[in-house]
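Of the protein chains in this complex, all but one are displayed in their positions.
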Amino acid sequence: MNALRKKDLLTLVACAVLFAVMQGLMMAEIIGPFWELNIVLICINIILSVSLNLINGYTGQFSIGHAGFLAVGAYTGAIVTVKLGFSYELALIAGTVAAGFLGFLIGLPTLRLNGDYLAIATLGLGEIIRICILNIDYVGGASGLMGIPRLTNFPWVFWIMIFIIFFIKNFKNSAPGRCCLAIRENEIAADTMGIDTTKYKVMAFTLGAAFAGTAGVLFSHYFYIAHPASFTFMRSFDILTMVVLGGLGSMTGAITGAVLLTFISAYLAEYPEWRMIIYSITLIVLMLRRPQGLFGNKELSLKMFHLGGGKDGSTAESK
Amino acid sequence: MDMGSFMQQFVQQLINGISLGSIYALVALGYTMIYGIIKLINFAHGDIYMLGAYFGFIATTMFGFSFIPAILFSMACAALAGIIIERVAYRPMRNAPRIAILITAIGVSFFLEYSMILIATPQPRTFPAVFEATIYHFGPLVVNSQQIVILISALILMAVLTYIVQNTKAGKAMRAVSFDADAARLMGINIDRVISMTFALGSALAAAGGVLVGIYYNSIDPLMGMVPGIKAFVAAVLGGIGIIPGAMLGGIILGVVEAMVSGFFSSTFRDAAAFAILILILLYKPAGILGKNVREKV
Partner (left out) sequence: MEALLKVNDISMVFGGLRAVSNFSMEIKAGELIGLIGPNGAGKTTAFNMITGVYTPTEGEIMFNGTRTSGKKSYQVTQLGMARTFQNIRLFSELSVIDNVKIAYNMHVKYTLGEAIARVGRYFSEEDEITKKALELLKIFKLEDKAYETAKNLPYGEQRRLEIARALATEPKLLLLDEPAAGMNPQETKELMEMIRWIRDKFRLSILLIEHDMGLVMGVCERIYVLEYGFCIASGTPDEIKNNKRVIEAYLGEEVS
């Protein structure tokens, strides 16, 4: 028990050190504005991929409409700061709650579906959200909502990311989290364990959607604009790719996937015409070589280097 | 709006919808056949449709082909492209988790789109008019010759496909594999060949759809396959995925609904309507209009 707390604290200290180093490099301008932007983008993408991993990886519910919740967060946040003139903190909360609430409303009826049917329904819902936004003049319609102040900075995005990672990690290692894992493994058996499967599916979906909303607020308040074109199903695929690349069901995998893909994308920015081609070939080759993703459903840990696995159950943390 | 003009508008949109829907149906057929056989949502299928449009463009502008040779040329090239894609990207992953194959399909889709941008630039191109567009007036209704050609071509292709699937040996093998791949293998059916053939057939139909769309809208571009691709999949699900008549029905319904929404409300909500229908169908009859519900046995 104390070991667990100690481990959490140690990880937090490591995060603080990482933060200090990055912040220092940025202030000394060793990390220039281009990479600073990409680091912020990496943090936002990590939030998106770990929150999608909660739905797809842990609960086994195949959702590919994450960009819709990202959009809801981005716009709700922007309305709160630009239109209503409230604070950034309130925007963050409002964006998170709005996306979570919508996730709850959508999840309740659709999570009865499984497999590919759920996938295509979430894809459709993501698009419906975007098209609705496109048709609301109050938020700028097709030209987007402009003039959003840049209130997101590296400290904000970094510490919110850490909070969400810890939230999801602790969720997974608790009774409700295990219910989600059980549903992924075998829904019928989970049912006979007294688990209200609908409740936990909706719970995971709502939480995942809410965090995507948070990411949306961070996003629109960094890039000055919320534009419907940023939230197409291609964006959802992007997030899904990060999760699958890292290994579905692995938190460290989702983080690595987000970092890797954002880096590849940023690196290729110099060759715009080749960028997507190289990106897509990388994707295909990686999937051909490692279809289960980089880490499978295991977590990257120091143990992996020492023992090559050993006694790592899926909640290896618990002992 | 009085009743008379309402009816007129309704019938007009019905005509527009059916001709647009028959193109969705052609693309949806490929989706549904491929899904039926390897349970893959082939996200690259919409880009095959785009390739088909470009092949048709090459055939008409460079080789000076007329309509029928051009569409056949495009179908043949797309069939070959479909076989190659399956060989290179999907076949090695036959036993991989399904989500990994899905991601590969997304990768292939990006690859085709952006390769085309590299080769042909992102600018839309004007698709040459392969035959004279005549506009016919039936009382207050307007039908143009393109709509008639689209509908007739689509019907012929669907009839040919139905014949192949129902009456030829290859078609029987396809149905056997989609019903139970392992049993089909034990019966001596070469699964790899059947899958190749499915990709060839599906891709050829999508290419025909691409050429017809090029003729209809006079314009093609490298990203033209993205949205129709997804919608064709919606059409396939609507009719009941894996069911060939379902894809045709789903395509037509989707086309008609979209035409009605653009005609009576606003064309900006057209895409949303398509997805809304999809979700309603999934919630109330998840196996599609022609599908049967299968419940997991306990």
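Brief remarks follow.
For clarity, chains are labelled A and B in written order, and residue numbers in each chain start from 1.
The definition used in the following text is that a contact is a pair of C-beta atoms (placed from the backbone, for glycine too) under 8 Å apart; a residue touches a chain by one contact, two chains touch by 3 or more.
If you're wondering where the values come from, they're calculated on a predicted model, not measured in any experiment.
Listed residues A:86, A:104 or A:167: the one in touch with the omitted chain is A:167. From the options A:33, A:85 or A:194, the residue with contact to the unseen chain in the full assembly is A:194. Checked against the full complex, the candidates A:178, A:201 or A:221 give a single residue touching the omitted chain, namely A:178. The omitted chain makes contact with chain A at the following residues, 1, 4-5, 8, 167, 170-171, 173-179, 181-182, 185-186, 188-197, 249, 297, 311-316, 318-319.
Assume only the chains that are shown with their structure count from here on.
The geometric centre of chain A is 32 Å away from that of chain B, both derived from CA atoms.
Contacts from chain A toward chain B in the complex involve residues 62, 109-110, 112-113, 116-117, 119-121, 123-125, 127-128, 131-132, 134-135, 188, 233-234, 237, 240-241, 244-245, 248, 273-277, 279-281, 283-284, 287-288, 291-293.
Contacts from chain B toward chain A in the complex involve residues 35, 39, 41, 43, 89, 92-93, 96-97, 99-101, 103-104, 106-111, 113-115, 117-118, 226, 230, 233-234, 237, 241, 266, 268-269, 271-272, 274-276, 278-279, 282-283, 286, 296, 298.
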